[in-house]
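Removed: one protein chain of the complex. Kept in place: all other protein chains.
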Amino acid sequence: PEKMSEKACNITEFVGTGIGDAIGLVIANVDYQLHEKMNIDKKYRSIGILGARTGAGPEIMAIDEAVKATNTEVLSVELARDTKGGAGHGSLIIIGSEDVSDARRAIEVALETLNQTNGDVYSNEAGHLEFQYTARASFAIEKAFGAPVGKSFGLICAGPAAIGVVLADTAVKAANVEVVGYASPGNGGTAHSNEVILTITGDSGAVRQAVIAAREIGLKLLGSMGADPVSVTKPYI
Amino acid sequence: PEKMSEKACNITEFVGTGIGDAIGLVIANVDYQLHEKMNIDKKYRSIGILGARTGAGPEIMAIDEAVKATNTEVLSVELARDTKGGAGHGSLIIIGSEDVSDARRAIEVALETLNQTNGDVYSNEAGHLEFQYTARASFAIEKAFGAPVGKSFGLICAGPAAIGVVLADTAVKAANVEVVGYASPGNGGTAHSNEVILTITGDSGAVRQAVIAAREIGLKLLGSMGADPVSVTKPYI
Partner (left out) sequence: PEKMSEKACNITEFVGTGIGDAIGLVIANVDYQLHEKMNIDKKYRSIGILGARTGAGPEIMAIDEAVKATNTEVLSVELARDTKGGAGHGSLIIIGSEDVSDARRAIEVALETLNQTNGDVYSNEAGHLEFQYTARASFAIEKAFGAPVGKSFGLICAGPAAIGVVLADTAVKAANVEVVGYASPGNGGTAHSNEVILTITGDSGAVRQAVIAAREIGLKLLGSMGADPVSVTKPYI
């Protein structure tokens, strides 16, 4: 909504809005009391903030690209049990920098990248699927998922969670990949969402192959519960 | 949606769909990496999966019947904070078997049983009520609620949670029953849902009487907040 964003241009902290009810913000000099309550290292005078009602994976991937491209660091990644009545997560991601212009630039990059990282998010009336892939994970992926920096990374996610179990099995059988994590509604890895999330690492060709194999099955299984799932933007993997 | 289910018949893992955005799946040979991440005993080569966006109680009761009727075991019951914007839970239930045909049969039984176990789920625009009763609890009820196997079991649930407090009091006063558990939004027994869930055991006549007494009051209290609550399918208790 371009027109809406113009309305808020007069707030210094405002950077922009994005797909999935996302908003990007910066604070040039975080108040010292808040600094402490947020557990942020004192050396980061400035912070960038990316939050969304609908989505966490796309935001983490977008910030991952942003921190590669700017002089910033990922300070925290928090998941909300949201998505406006959907089965998944909203998100709150904080990055730090010494200079606010760096934080602002990173948030700008992330907001622009959201169109791509929502490309392999598919949904219908019964649920959603999410797939992510990068040849080289950076610090947002490490912070959020514990995946190794510099290596290929893939994410396979589905809600209802039952579908995610089968996709996880499909992915690990499709190629020689290593499981980084397996999160399910009750196991602490998610904010009680109705998702199973598998994260994998390994050779980039294998990771991509595993993700694509899971996507193929996922579209059919979620499709069995309702309409054909459609991409939020445009598939990129 | 019969037509939809046909669409997915070509996926080996697909068993069927059910009421409450439920899906039933099987995996014949769980991948060894996933086996470990899911904390499943190695002796279960095959698993059955029942998941739903809207509902946990009906799914647990349905799996309880399924494990009575088949050579399977309940491995895990996880609750999601879901129901598509409702006050309650979605679910992810995993059962294990040595042979995939047993897991498949159990999931088929469970999907068929969902129509009955959704019979005393009532809802309106303000919230929902759920009541369950069985003369003989089996291993899904034990796993999910800690109730004794082989004894009568009753469940009384309402969202908003405030109504559930009164229903809990109504139930325990209506008959000589023993409280198995009392779960509320902040006490860890629920995935932060807006429900109070009371589980009871005892003489089967008393348990049934307690559940029916709570149901009568629940329909009036939830009705005070909106339209008359209606059963999702057809009352069975």
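The letters A and B name the chains in turn, as written, and every chain counts its residues from 1.
The rule is short, and it goes like this: contacts are C-beta pairs under 8 Å (C-beta built on N, C-alpha and C of every residue); 3 or more make two chains touch, one makes a residue touch a chain.
As the structure is a prediction and not an experimental result, all values here were calculated from the model.
A.B. asks: Quick one: say which of B:I141, B:A168 or B:V232 touches the chain that got left out.
C.D. replies: Only one listed residue reaches the unshown chain, and that is B:A168.
A.B. asks: Among A:E78, A:E98 or A:E178, which one is in touch with the chain left out?
C.D. replies: Checking the options A:E78, A:E98 or A:E178, the one contacting the hidden chain is A:E78.
A.B. asks: Taking the full complex into account, what residues of chain A touch the chain not shown?
C.D. replies: Residue positions of chain A that touch the missing chain: 1, 4-5, 7-8, 10-11, 13-14, 17, 21-25, 27, 30-31, 33-34, 37-38, 47, 49-53, 76-82, 84-85, 90-92, 94, 191-192.
A.B. asks: Please output the residues of chain B touching the missing chain, sorted low to high.
C.D. replies: These residues touch the chain not displayed: 81, 84-87, 126-127, 159-163, 165-166, 168-169, 172-173, 178-179, 181-182, 184-187, 191-196, 217, 220-221, 223-226.
The rule is short, and it goes like this: only the chains that are shown with their structure count from here on.
A.B. asks: Fitting the CA atoms of chain A to chain B, what rotation angle results, rounded to the nearest 5 degrees?
C.D. replies: The C-alpha superposition of chain A onto chain B needs 120 degrees.
A.B. asks: With centres defined as the mean C-alpha position, give me the chain A-chain B separation in Å.
C.D. replies: So the centroids are 31 Å from each other.
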